[in-house]
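Remarks on the structure that follows.
And then chain A:
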Amino acid sequence: MDISNYIYLSAILFTIGAIGVVVRRNAIVVFMCVELMLNAANLAFVTFSRINGNLDGQIASFFTMVVAACEVVVGLAIIVTMYRSRRSASVDDASLLKR
Partner candidate 1 sequence: MSLLTVLELTPLVGAALLYAVPKTNAKLIKQVAFVLSLVALAISALIAYRFKSNVSGMQFVESHSWISNFGIRYAVGIDGLALVLILLTTILTPIVFLAGWNEADNGRWSVRTFYVLMLVLESSMVGVFAATDVFLFYVIFEAMLIPVYLLIGGYGRGERAAAAMKFLLYSLLGGLLMLAAVIGIYIISTNQIGGTFDTAKLATLHIDSGTENFLFLGFFIAFAIKAPLWPFHTWLPSAAKSATPATSVLLLGVLDKVGTYGMIRFCITLFPHATKTFTPLIIALSIISILYGAFMAIGQRDINGLIAFTSISHFGFIVLGIFAMTSQGISGATLYMVNHGFSTAALFLVAGWMIARRNSSQIEDFGGLQRVTPVMAWSFFIAGMSALALPGISSFVSEFLVLVGTFTRYPVAAILGTTGIVLAALYVLITVQRSLHGPVAPSNEGISDLNLREKISIAPVIALLVIMGFFPKPVLDWINPSTNQTLQAAGYTDPLPKAGK
Partner candidate 2 sequence: MFKMALQVGSTHTPEAVLFWIMAPMAVLAALGMLLVKKAVHSALLLAWVMITLAIFYIAEDALFLGIVQVVVYTGAVMMLFLFILMLVGVDSSDSLVENIKGQRPAAILAAIGFGGLLLSLIGRAVSHTAAVGLTATNADGNVQGIAQQLFTRYVWAFEVVSALLITAALGAMVLAHSERKHISQRQLSVDRFRQASLADTAGLPASGVYARHNAVDVPALLPDGSAAPTSISSTLEARGDIIASEPFELTANEEEEN
């Protein structure tokens, strides 16, 4: 099997995540789609690490995981605050700001 198949997989997952952010309305689901994109990037990093024969890509993945964990904390805190204020986690309901 060709190693580059992992890169195809990564690109597919990234694309699906990117579409999800655009089409889904629930903030939590949107955020999960972002997580999917980050995971896809990680897969690419790990695969390139293997192709290049050094560990820098794996380190990058590791950092991404740490950063993503922090991001999730902050993001979910914001979403919960929003939810408590207006009982909805839909991005559409968050449209007081003029378009």
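Keep in mind how these were chosen: all candidates are chains of the complex that A comes from, given by their letters.
Quick note on the criterion: a residue touches a chain if its C-beta (ideal position, glycine included) is under 8 Å from a C-beta of that chain, and two chains touch if they have at least 3 such contacts; residues count from 1.
This is a predicted model, so every value here is computed, not measured.
Checked against 1 or 2, the single candidate touching chain A in this complex is 2.
Touching candidate 2 in their complex are the following residues of chain A: 1-9, 11-20, 22-26, 28-29, 31-33, 35-36, 39, 42-43, 46-47, 49-56, 58-59, 61-63, 65-74, 76-81, 83, 89-90, 92.
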